[in-house]
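Right, subunit A next:
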Amino acid sequence: MITESRLKKVLQSGHFAVTAECGPPKGADPEVVKSKGRILKGYVDSVNVTDNQTGVVRLCSLAACALLNAEGLDPVLQMVTRDRNRIALQSDVLGASALGIRNILCLSGDHQSFGNQPQAKGVFDIDSIQLIQTVRNMRDAGEVIGGEKLSAPPHMFIGAAANPFADPFKYRAARLATKVDAGAEFIQTQCIYNLNRFKQWMDLVRDYGMDNKVCILGGITPLKSARMAEYMAQNVAGMDVPEEIITRMKAVPAKEQRKEGIKIAVETVEALQAVKGVRGVHIMAIEWEDAVPQIVQEAKLFPRPQV
Partner candidate 1 sequence: MSVYAEQRGIDAIFSDYERISRTLMDHKSAELNIAIFFCQQLDPNQDVNRRVLERELGKRIRFFPLPCSGRIDSLHLMRALESGADKVYVVTCPEGACHYREGNIRAKKRIAYTQGLIEEIGLERECLELIVAPVGTAVTIDELAKGLLARKAPISRSPVHGQKA
Partner candidate 2 sequence: MITAERKPLSEIKEMIAPYKKILVVGCGSCVAECASGGEKEVGLLSSQLRMDAKASGKEIDLKEMTLDRQCVYEFIDQLTDVIGQYDIVLSLACGAGVQAVAEVFPKVPIVPALNTTFLGETKEAGLWIENCRGCGDCKLGVFAAVCPVTRCAKGLFNGPCGGSKTDRCEVDPNVPCAWQLIVSRLEDMGRLDLLRKVHPPVDWSKQQGKGPRKIYREDQRA
């Protein structure tokens, strides 16, 4: 069992970090989670577990993180504010810490209308930035919202998401600064296909002096097909997939498209290593966890450093 955040140690020792994502099943079988963990172990520093992503009911992130922890991985608990009020959220932070989970990613969450429970009440008692601040205060001041003291504070390395491709573009760096002020220590971005736009955002981030205050991990999602690229370009909110990428995927026969997707991913990882202020990559290969070891190896990031 891990008692310290490996992600934090890797970043603090100046290494280029690699994290990946594990999507829990729409079912109660723990073996699904454990086997995904085994695929990723050794190739990544930490593994995010999504929290009922797109409002679809799945095995909860907290339980999945505990399962991964028992397998010897360093999980990142993704926590959305859509489904739980502040009582439940703070309670889950204490529970996660008690189970040895040491990383948390604070998010608002996709709107409930997207998932398989569109009639559910979206809670949104607090938003993602208020959650970051709450976890920070629990950890550093040993307090819950309202000021009452905890008997033992949680240990958490706090992260947030950032979308360099959503609007308003100019305001995004200011919003990042607000997240850092609230207590964010690492950032995982939306997946990057438009490197130029991402670099422009990093310029803004560095102008704000943010690169010294927070560890930014660039998001990568390998494309499985040209159709996936098109779908993401048109249907996913806040996503920027340039025409050249779609053309490149279409130019390759269907059987070869996965290989091309991995190639693009590896190129992006290599490019990100050269961008000043980027401290790592976050590989989101949902339902394609096998792709991660290949990408990590081809980008020459294997083996992971000893810390």
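Note that a residue touches a chain if its C-beta (ideal position, glycine included) is under 8 Å from a C-beta of that chain, and two chains touch if they have at least 3 such contacts; residues count from 1.
Regarding candidate selection, all candidates are chains of the complex that A comes from, given by their letters.
Note that the structure is predicted; figures quoted are calculated from it, not measured.
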Complex partner of subunit A (touching, any copy) among 1 or 2: 2
Residue ranges of subunit A touching candidate 2 (in the complex, touch as defined): 82, 86, 108-111, 113-114, 122, 124-130, 133-134, 145, 161-163, 166-168, 171, 174-175, 178, 181-182, 190, 237-239
